[in-house]
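Below is one structure, written out as structure tokens; comments come after it.
With one protein chain removed, the remaining protein chains of the complex are shown where they sit.
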Amino acid sequence: MNAVDVFLEVLSWALIVSGSVFVIIGSLGLWRLPDFWARLHGASVTESAGVILLIWGMCIQAGFTLITVKLIIIGIFLFITGPTATHAVANAALVTGWRPSEAEGLTGAEPEPLRPENEDDALDGGEE
Amino acid sequence: MTLAGLFALWLLMSGLFKPLLIGFGLASVLVVGWITSRMDAQDGDHLDIRLSPLRLAGYLLWLLAEIARANWSVMRIILSRRMPVRQHLFRVPFSQKTDLGQVIFANSITLTPGTITVETERDNFLVHALGYDENDDEALAEMDRRVAQVETAGGV
Amino acid sequence: MFLVAAVSLLVSMVIVLARLFAGPTLYDRVLAVNSFGTLTVLFIGVLGFLTGRPDFLDIALLYALINFVGTIAILKFFRYRAIGDVSASRELGQ
Partner (left out) sequence: MRHHLILRVITKLLAGAIMLFAFYVQFHGDYSPGGGFQAGVILAVAFVLYGLVFGLPAVQAVLPPWVVHKMMALGVLVYAGTGVISLFTGYAFLDYTALNPAHPEHGQELGILWVEGGVGITVTGVMVAIYYAFAGRPPRISDEEW
């Protein structure tokens, strides 16, 4: 075992352990935070830091193999779909007319009403 | 272009270079290209990818640093006993020209914990922040500028 | 090392499941399901390393995919009580 190997081993340890910590913090956030709009951000911690750190750690463990390629593909896929899914959930909540509770002294922006051109948008249905 | 990208993806996933499988790969890529072109023709919004790969890589590195910083602050909020949340819904203007650029910006906002793109409008995103402070507008404007730089001007 | 990751993923999954049962709103639950899916994908990856058979990764990718599409389908279903459109043709029903 030469110095590079030791370094990589330590690095992947650090990545995986810190990734695990962030995964737990994210789900703790999902549990502890006061309301839905705040919880979104808890889930977001798992989806960003947790995924990135764990995938990188596993990549280093796997070395230059097909496994790394697949891990990177999974990573990229989660990197793209994670925020998209979070956005979709938040957007669905907003569209039903639910507004986040604002902190003291702040007024929230009111979304523009959906314009007619949006109404044949499939996800919004034309039936309304 | 897209087809070459798909074929590269196939080779990467497969990792086997037997003639039969490569032949299947080529056939699959052609079928996929045909179906996606049918989809494009159907909904009429073709996705044009006008990004500079080098600048995109640079941006992603910057984004990683940004994600790390944001995670740190959200972690502090979650782990502190009183959870000092300061929720706010506010507008963030964007300056990207292409749809893809705008989506990269919006997803970058969502990816950095603490801010989430809730709605996309004609010229703005509605962004929800967990621990809002007045510097956030500045930070998002900075991100907006960086994403806009990733786009290449005009042409294909 | 992977044991640490696996255990913390399992712990997180339990916490997320608690949120899934507690609700209180539909969107909390959808968020929890989505989060649970992400955790499962990571868990499958880690499990592959633990058992020395990392060819589970294709399954992890498949799970990530189904999770994403499923989340969108649930959201659409609960908004309209249907996943299609009114104008939908019903040729298949005949």
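All chains are identified by letter, namely A, B and C, in their written order; residue positions are counted from 1 within each chain.
Throughout what follows, a contact is a pair of C-beta atoms (placed from the backbone, for glycine too) under 8 Å apart; a residue touches a chain by one contact, two chains touch by 3 or more.
As the structure is a computational prediction, the values presented were derived from the model and not from experiment.
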Check the options B:Ile67, B:Val85 or B:Ala106 and report the residue that touches the missing chain.
B:Ala106
Full-complex contact with the absent chain, from C:Val4, C:Leu50 or C:Leu65
C:Leu65
What residues on chain C make contact with the chain left out of this view?
55-56, 58-59, 61-62, 65-66, 68-69, 72-73, 76, 80-93
Sites on chain A contacted by the missing partner chain, in the whole complex:
77, 80-81, 84, 87-88, 114, 118, 121-125, 127
Which chain B residues touch the hidden chain?
2, 6, 9-10, 13-14, 16, 21, 24-25, 28-29, 31-33, 35-36, 38-39, 42-43, 45, 47, 99-100, 102-103, 106-107, 117, 119-122
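One rule holds in what follows: only the chains that are shown with their structure count from here on.
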Specify the contact topology among the chains shown, as one of line, ring, star, complete or other.
line
Roughly how far is chain B from chain C, centre to centre by C-alpha average, rounded to an integer in Å?
21
At what distance in angstrom does the C-alpha mean of chain C lie from that of chain A?
13
Residues within chain B bordering two or more other chains
none
Residues of chain C touching at least two other chains:
none
Please output the residues of chain C touching chain A within their complex, sorted ascending.
1-2, 4-5, 8-9, 11-13, 15-16, 18-19, 25, 27-28, 30-32, 34-35, 38-39, 41-42, 45-46, 49, 54, 57-58, 60-61, 64-65, 67-68, 71-72, 75-76, 78-80, 85-87
Residues of chain B touching chain A in the complex:
9, 12-13, 15, 64, 67-68, 70-71, 74-75, 78-79, 83, 85-91, 106-107, 110-114, 116-119, 121-122, 126, 128, 130, 132
Give every residue of chain A touching chain B within the complex, in rising order.
22, 25, 28-29, 32-34, 37-38, 40-42, 44-45, 47-49, 52, 66, 69-70, 73, 79-80, 82-84, 86-87, 90-91, 94, 99-103, 106, 108-109, 111-112
